[in-house]
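Omission of a single protein chain aside, the complex is shown with its protein chains in their original locations.
Our next item is chain A:
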Amino acid sequence: MKLILILLVLSSLVALPHQRTPTTKVGDRHRVSIHFSLQVDEQPLTLDSLRYTNRFGERYALSSLAFYVSNVRLLRGEQAAYAIPQDSSYFLIRAADRPSQTLSLPQVPPGTYTGVEFIVGVDSLRSVSDISHRTGVLDPTEVTEEDGAMYWEWNSGYIFLKMEGYSPQAPLDPSGRRSFQYHIGGFGGYDEPGLNNLKRVRVLFPRALTVGKGAVPQVNLAVNLNQVFDGPNPIRLSRTPSIMFSPASKQVADNYATMFSLQSIQNQ
């Protein structure tokens, strides 16, 4: 008899995932949105505008900016967190595409949340999975007009952050332009340890965010892109106008890991 009971419990567990979607459950889950406000030193980002300056006085414009955000977790104090379901937790933020700058998290359980945590990039597990898990923003063949490909096909893996632009201080490139381009990736290697530029970012809220009945809370995160140059490893455009799959990319990744901060929380 005990065995039957165990079997029953097991079978009900198996049955549970099937009733995850019914509308009856949606009532106690809520939408939360996270907006990435792209800025350069508190000015909103305008592409192709030569109006920004890094700490070395190098003037620059950005022509293309995109980065991946994945494995989003809403924190509940020090220990607990609500993790967005894995398959829905990959986002590509693109300067050229305004809707992409707001993540919509549709199924957040009610409660109070003290911060948000995410990976800038695509975790190593997903970076080595087969093609069936590479849909949407993870499609390795996806190419946009403004930002091109976000995937290295010769060295399987995503470009976590791509930032391109021009600067009067950058040296002439082979096409006669004073351009710079940073393509940063590296999930840690597959067969043996390799370049790892996965960065986990945590932004804490000064006051807890309450998710419950009512309006849709929106968390606004400021993204100060000047930190790519002026972060802990100051980077001179004139010296390193091109950084891609190389050891120098670690410095850029350390820099952009510091570009996120809380701007505001709306609808509370």
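In this section, contacts are C-beta pairs under 8 Å (C-beta built on N, C-alpha and C of every residue); 3 or more make two chains touch, one makes a residue touch a chain; residues count from 1.
FYI, contacts and distances are computed from a predicted model.
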Inset, instruction - Out of "Tetratricopeptide repeat protein", "ABC transporter permease", "Putative tricarboxylic transport membrane protein" or "Cytochrome c peroxidase", flag the one the UniProt entry gives for the chain missing from this complex. - result: "Cytochrome c peroxidase"
Legend entry - Residue in contact with the excluded chain [from A:Gln43, A:Gln86 or A:Asn155]: A:Asn155
Legend entry - Option from A:Thr135, A:Asn233 or A:Asn267 whose C-beta touches the chain left out: A:Thr135
Inset, instruction - With the missing chain put back, which residues of chain A would touch it? List them for me. - result: 1, 4, 8, 11-12, 15, 18-19, 21-24, 128-132, 134-135, 139-143, 149, 151, 153-156, 189-192, 194-195, 245-247
